[in-house]
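Please see the structure below; I have some questions.
As you look at this complex, bear in mind that one protein chain is not there, while each of the others sits in place.
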Amino acid sequence: MGTTDPVVPTRGRAEKRERIPRDPSDDHNHRMAGARRRLLTERTGAALRHVGEAGTYDPAALKGNIENFIGMAQIPIGVAGPLRINGEHARGDFLVPLATTEGALVAGYNRGMRLLTESGGVTTAVVEESMQRGPVFSFDSALRARDFGVWVAEHFTEIRKAAEATTRHGRLTDIGQYQVGPLRYLRFNYTTGDAAGQNMTGKATRAACEWIKRAFPGELSYLLSGNIDTDKKHSHVNMLLTRGRRVVAEAVLDRRILRELMGVDAAELFRWRQVTMTGAALAGAASNGAHAANGLAALFIATGQDAASVAESHASLTYTRLLDSGDYYWSVTLPALIVATCGGGTGLPTQRECLELLGCAGPGKAAGLAEVCAATVLAGEVSLACAVVGDAWVDAHERLGRNRPGAPRDDR
Amino acid sequence: MGTTDPVVPTRGRAEKRERIPRDPSDDHNHRMAGARRRLLTERTGAALRHVGEAGTYDPAALKGNIENFIGMAQIPIGVAGPLRINGEHARGDFLVPLATTEGALVAGYNRGMRLLTESGGVTTAVVEESMQRGPVFSFDSALRARDFGVWVAEHFTEIRKAAEATTRHGRLTDIGQYQVGPLRYLRFNYTTGDAAGQNMTGKATRAACEWIKRAFPGELSYLLSGNIDTDKKHSHVNMLLTRGRRVVAEAVLDRRILRELMGVDAAELFRWRQVTMTGAALAGAASNGAHAANGLAALFIATGQDAASVAESHASLTYTRLLDSGDYYWSVTLPALIVATCGGGTGLPTQRECLELLGCAGPGKAAGLAEVCAATVLAGEVSLACAVVGDAWVDAHERLGRNRPGAPRDDR
Amino acid sequence: MGTTDPVVPTRGRAEKRERIPRDPSDDHNHRMAGARRRLLTERTGAALRHVGEAGTYDPAALKGNIENFIGMAQIPIGVAGPLRINGEHARGDFLVPLATTEGALVAGYNRGMRLLTESGGVTTAVVEESMQRGPVFSFDSALRARDFGVWVAEHFTEIRKAAEATTRHGRLTDIGQYQVGPLRYLRFNYTTGDAAGQNMTGKATRAACEWIKRAFPGELSYLLSGNIDTDKKHSHVNMLLTRGRRVVAEAVLDRRILRELMGVDAAELFRWRQVTMTGAALAGAASNGAHAANGLAALFIATGQDAASVAESHASLTYTRLLDSGDYYWSVTLPALIVATCGGGTGLPTQRECLELLGCAGPGKAAGLAEVCAATVLAGEVSLACAVVGDAWVDAHERLGRNRPGAPRDDR
Partner (left out) sequence: MGTTDPVVPTRGRAEKRERIPRDPSDDHNHRMAGARRRLLTERTGAALRHVGEAGTYDPAALKGNIENFIGMAQIPIGVAGPLRINGEHARGDFLVPLATTEGALVAGYNRGMRLLTESGGVTTAVVEESMQRGPVFSFDSALRARDFGVWVAEHFTEIRKAAEATTRHGRLTDIGQYQVGPLRYLRFNYTTGDAAGQNMTGKATRAACEWIKRAFPGELSYLLSGNIDTDKKHSHVNMLLTRGRRVVAEAVLDRRILRELMGVDAAELFRWRQVTMTGAALAGAASNGAHAANGLAALFIATGQDAASVAESHASLTYTRLLDSGDYYWSVTLPALIVATCGGGTGLPTQRECLELLGCAGPGKAAGLAEVCAATVLAGEVSLACAVVGDAWVDAHERLGRNRPGAPRDDR
């Protein structure tokens, strides 16, 4: 199986009780980060000079974001745009920060943004909103599980009250119910304001479940997640029922601009679209588009989103129309886009600056950020589709994505 | 739909010809990055002070990784471990760097690593390797498409020669064929050494397709990707036929240690496992485990992997056994793990240091890194499963993941 | 591709205007059936003696069931049981008619029924009910589609009135809404009494859509099925949201009886269940059980159900528990079981007799029939699982499924 060099990182095995140094009273400072780096360097030989670069940030501000802090990963940011968005929340010409280490990515999105902007811009809308935690209740028989479900529906008001008592921003909108055998899976659906809401909904749902446990006439056994919330993983239930925000970005690509800027014919693009859509169905893919994950991951890292949510957020459905005018209507729908402008990593120094660059920092801006994400994804989709159809694709990677010395010269 | 603040980033619209400054002769330097930041600040008001922090890196080294460079995103790194791995490639006690902004993540993985290490460690193996590009050839009829497929199979040797002529490290192992109507989808499967290989295989496959076009007796029309390579997206074809590396991590969790460290009973864990597995089937999830994407995204960002590949890499299949001894065998299989130790972002300053921390920097180390990834995922799986079953979950987030001031106090 | 004999059925090509004889005023009688058979025999040489066998039925009674009637297909019926069902609707010891041409099928189900009955019987319950038609409304933009969705929700009462005006038995319970780009897919969910309801819901939904078209302030363009009702095909949306009836059958298999009757150990059975469940996840299967379609197809044909609905109905989720007692709890959930005791083929002569055999003929019996179906499926599941684990499987086919002379001697 490929390469065979053994990877033996440390000088000898860890002592039974050897642990990473930690100061329970004050752990987020340069002193403790340095102490940890020294141990790591000692045991592995890794220098960690760049990781430890003190820079301008304040370690104390990282308290809610990281444990066993040792320093900072530095990811290059490129800017793409301007991207004109005529959204419900996002309006104007956006300059989009993309943090990535993949050559040609920013250039590709930039190219798509130019096409979209010159065609009049992208229209965007958030069409649904729902974050969830999905507990499961286990019974002795299917009938008891069903009866429990009826009880839950009848007590929705009290359950909502118990859930919402734990949060200022979360609102429980409804509880979906799905039964398998003697198991009743619930899907608590919330709106969570400008936070992503995974933790908020976890806390609220646990409170609700504890209330249910006390109030329900009978013994109850439950797990806070029965795996139908599908946190941090793609799923078909998300495709259907939304996780986070369901956002649409749409544009009409002017056929003349398509020809001039991208060197492709709208009808040709549409013809091949039939083929790639069929390929996606054949493959059983989470997207019938091209590469939503690329733009999302780069935007997520730049703006302090949870990069693991690329797993859910990259799901996408493209729907297009070749218009009678010869222009090409193109839409992309992200059914499970998870973004925040408060909480998580959104308050960290570079992350906040990138949110500010988009006008999306702080409360009240999450829907706008969602629209920027969708518009950016659309730019990447049209750009790559044009490149593949126009066969400029491999060439672009050749020119821009050349590796630096030390790496195998011709291969990436 | 939730928040309604308009997001209007820029002061007025972009002039038709206004563009992001770029110096074609020498664009990767602090001067040009500064020029771009100034434009952005001027148009949006965003300060970009932290993004622009000069630090210790050399912008010229970013040439193959980014375009329109404006500075660095800083992502906090925490270290988890030691994690004992008894792999085919990775052997020893690993201290794993995780770059994330999500509180409680490092602590959770750390807890799982302790459990695994005290139980004797994780056994790992790469069981398959395959990176692909999937062109599609379009015909007038199904019969012609089928005949073409026969021709391709008969000319495999020449096709391989044409493909491999473009690369030092890529090897074409086989070509899968899948027909829908008059379309013949090919899946070129390669090994790509220590690079992830998306570009390498794109280049090689294009050369192969061009050779085919010249050699085939008849007109040919093709697209370099028919969407069954499913680059940057989860798919069922990857689950079955592997993309990148198929890696297994397995361990036997000592029932006494489970009880002591995690406060859970092995039989109880196994019992609930039946429920979460069923939930995953009900949801149509890309994983029947818990949250592989969390550990992978954090490791990917720290070590210079392509974060967008979390889309493919987070697919996972957990298989467990409650042993007669009462101990608990747990395995996780990642069918589409995409990692590299050469090329892409692996040579950047902090990224390389994190690879060195794992003993995984440079040629010959990708299989080892794949094993570290799988072992890390396993740590996260057992940790979260124990937490949910032991109901410590929400509590942990409460304690560790508290948001900093400015964000809504109680919600994340 | 395998065999190459050309299949040239007819003596020469059909004349341009040659058509199958039909008498618009009275077409369902032996005379017209005979006229058609004669034409067929003349053109193809096929005798059609058995097909044309007059038998005891009255062709006039077939009017709503078939066009261009030429005779009867005869499918052998075997009976399996008794199967004890302790259901909500079905109660007693059932003798189940199975129409099939597959040797060993009846014997296999019979064996499972004996195991279940001797273990105390099967408990059954219908836990949800929902038949649908899923129109799609197409707009110029995502925002208009979303606004339309809001309007639909606000006018649910009127829409329901319009739908229900067309039917005595259908009740519109709710309308699910799912948006992709500028398309608003609706899923009209009904209960349909004792009819399967595909046509009833089609008619009702069309009336509702026509009402919507008149009442909505703006132009509307719609298709009566946007393909998310997934009529006559398996889908994930059915798995989650039910189509027809969601039915559970569950039983506790006595470990001693398992050992005696089936020669297998409960723990062994459970151990391998982990493996087959994992296999189903790997394969992306519509069922994580064994062969629900076998029993369902045989029961459907015997009792006049729509055999094409096997496509939806065979979806199934098995969930099991190895109890502390050593006995084995086994449940199967059919999320999309489509059955009727009125309408369709349920009133035809042999079909009605088979329904009577089950006590399920006529109004008020569909839920009971659904429970019989689920219990029968469970019998087949435990039987085959035991056979495979006990390795009696191939042997059973050898003994019972031997082909008659004329067919290749050793192969089926």
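Order as written gives the chain letters A, B and C; numbering starts at 1 within each chain.
Keep this in mind: contacts are C-beta pairs under 8 Å (C-beta built on N, C-alpha and C of every residue); 3 or more make two chains touch, one makes a residue touch a chain.
Model, not experiment: these values are computed from the prediction.
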Check the whole complex and report which displayed chains the hidden chain contacts.
A, B, C
Out of C:A80, C:L172 or C:A251, which touches the unshown chain?
C:A80
Spell out the interface residues on subunit A facing the chain that's missing from view.
236, 239-240, 271, 274-275, 277-278, 280-284, 288, 317, 319-321
It is residues of subunit B that touch the chain not shown, namely 88, 123-125, 127-128, 141-143, 145-146, 149, 178-183, 236-237, 240-241, 246, 248, 250, 284, 317-319, 331-333
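What we mean here is this: only the chains that are shown with their structure count from here on.
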Taking shared numbers over all numbers used, above half giving same and below half different, the subunit A and subunit B interface sides are same
Taking only the C-alpha atoms, how many degrees of rotation bring subunit B onto subunit C, rounded to the nearest 5?
180
Go ahead and note the Å separation of the Cα centroids belonging to subunit B and subunit C.
41
Suppose each chain is reduced to the average of its Cα coordinates; what separation in Å results between subunit A and subunit B?
13
Two or more other chains touching the same residue: where does that happen in subunit A?
88, 127-128, 178, 180-181, 183, 236-237, 284
